[in-house]
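I'd like to ask some things about the structure below.
Every protein chain of the complex appears in place save one, which is left out.
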Amino acid sequence: MQMGQWLQRVREERPLVHNITNLVVTNVAANTLLSLGASPVMAHAHEEVADMVAIARALALNLGTLDPYTVTSMDLASEAANRRGVPIVLDPVGAGATPYRTQAAMRLLEARSIQVLRGNQGEIGVITGAGGEVAGVDAKAAGAGLVDAMMRFARDHGLIVAATGERDLVTDGEVVYELENGHPWEAAITGSGCSLTAVIGAFVAVSDGTKGGLLEATVAAITCFNVAAEMAAEGASGPGSFQVRLLDALYAVTPGDVDARARIWRG
Amino acid sequence: MQMGQWLQRVREERPLVHNITNLVVTNVAANTLLSLGASPVMAHAHEEVADMVAIARALALNLGTLDPYTVTSMDLASEAANRRGVPIVLDPVGAGATPYRTQAAMRLLEARSIQVLRGNQGEIGVITGAGGEVAGVDAKAAGAGLVDAMMRFARDHGLIVAATGERDLVTDGEVVYELENGHPWEAAITGSGCSLTAVIGAFVAVSDGTKGGLLEATVAAITCFNVAAEMAAEGASGPGSFQVRLLDALYAVTPGDVDARARIWRG
Partner (left out) sequence: MQMGQWLQRVREERPLVHNITNLVVTNVAANTLLSLGASPVMAHAHEEVADMVAIARALALNLGTLDPYTVTSMDLASEAANRRGVPIVLDPVGAGATPYRTQAAMRLLEARSIQVLRGNQGEIGVITGAGGEVAGVDAKAAGAGLVDAMMRFARDHGLIVAATGERDLVTDGEVVYELENGHPWEAAITGSGCSLTAVIGAFVAVSDGTKGGLLEATVAAITCFNVAAEMAAEGASGPGSFQVRLLDALYAVTPGDVDARARIWRG
């Protein structure tokens, strides 16, 4: 797989990604998409989410600070997205921490056709039935058998499952990719996972929508983001400067950088 | 016009600007006002918006992530502002992207006395009837005849209209100013337009409230913000560091810097 060409395609097409996300990361997710070269829009009013989906090329849903109003926003937006063939990326932030979040994630996965599910290994463990412990919104430990559970879940629901962590796992139910790029400081800032979800939205937006295309787009999105994180960490003095440099790196990273640094293993 | 003295007046009087703004930019708008030397407050509860307007010197309304609750907040706050003579700056983020946003903007413009309308050229084209295309919250292209439409709209509604972009246009319906300061990276970060709207709030707060005063305050606000952006861009490595340096520059920029760098043309 040539990952760099995916980044180039995102920058050429500048897809509009409609985000319904949490209150913590709205700003950083929007800036991440802008820095990378995509176009973000945030909208949650029941009156307009379907209209916004209609002009967007991907829908990114994030359960981070869910409430009943936003649950309905996501329901309406995902219904419109399915009707129009707009791909959906779902980030089940905090699934497993409270029943409310777990159930909201499961309901969306049952009621709608979701194209990519991305969470940390704890959240994905809970959703796929592999177990794992989630304290708040941080993953504690992925349960044993995570890969098997992810593959089964991906097949059963016909989607791509990505569990990010020190190593990132991505599967379509048949093939598993293991991704080694990234930097520990990603876990020291809030919203890096949520921003990555938005980035996956930008990449699947420029894919052909096939299972193979969605899988490759997801692998490419995670790799590009994590390569930028590695570049950002060089010269950073802590989480604050890392975060600033991450936006600079997302803006500066070239397809060549991505291809040169990519560490992807096919299982 | 001496623009620098407007900045000095803002810093001396430190006006309180009441913002009802979108979820993406609350933090950056507040920090922008603080860095410049004004005082921000954010409040949207129906129970308190009128009380907050009563102690504020300007009200900045931003339609970025509108929902029915916030629509009512803006309705109540603008009613109180009109009653008390507190100037209102309206930012119709995403007008034209969905009917909900366009209609919310139009309703406020019809029902209330708004002093300044500021948007990007796409949004202002939609509102003033000049046409133009809005994809999400980015302007695509200003329609032909934008200046004419802006002047007519300004006269009909008795307000100042500002359409920002590579060149910024400001009119009271009689005179048109064309402003050339600024930097392309302003479009690479989220919230620069929204922050500018809040800054206009701070400048009109220290004006005499006449049509001429509001016009000059708006021109001064845009010029000061864009001069700071130029200073911030020098030495920035990308959108992340630009954003940080912009807050530093808003804090450091002097009236003399503004007067030395201002590029304002009266049409």
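A and B label the chains in the order they appear, each numbered from 1.
Please note the rule applied: a contact is a pair of C-beta atoms (placed from the backbone, for glycine too) under 8 Å apart; a residue touches a chain by one contact, two chains touch by 3 or more.
The structure displayed is predicted, hence computed values, not measured ones.
Interface note for the absent chain: among B:Pro40, B:Pro87 or B:Gly182, the touching residue is B:Pro40. Touch with the chain that is not drawn comes from one residue among B:Asn31, B:Gln121, B:Thr171 or B:Thr190, which is B:Asn31. In the complete complex, the hidden chain is touched by one of A:Leu7, A:Val41 or A:Leu66, namely A:Leu66.
When you scan A:Gly129, A:Gly212, A:Gly240 or A:Gly256 for touch with the missing chain, the hit is A:Gly240.
Although one chain is not displayed, subunit A still touches it through residues 22-25, 27-28, 64-68, 94, 97-101, 135-138, 188-191, 237-241, 243-244. In the full complex, subunit B makes contact with the omitted chain through residues 16, 18, 23, 26-27, 30-31, 34-35, 39-48, 51-52, 55-56, 69, 243-252.
Throughout what follows, only the chains that are shown with their structure count from here on.
Rounded to a multiple of 5, the Cα-based rotation taking subunit A onto subunit B is 120 degrees. Centre to centre, using the average C-alpha position, subunit A and subunit B are separated by 33 Å.
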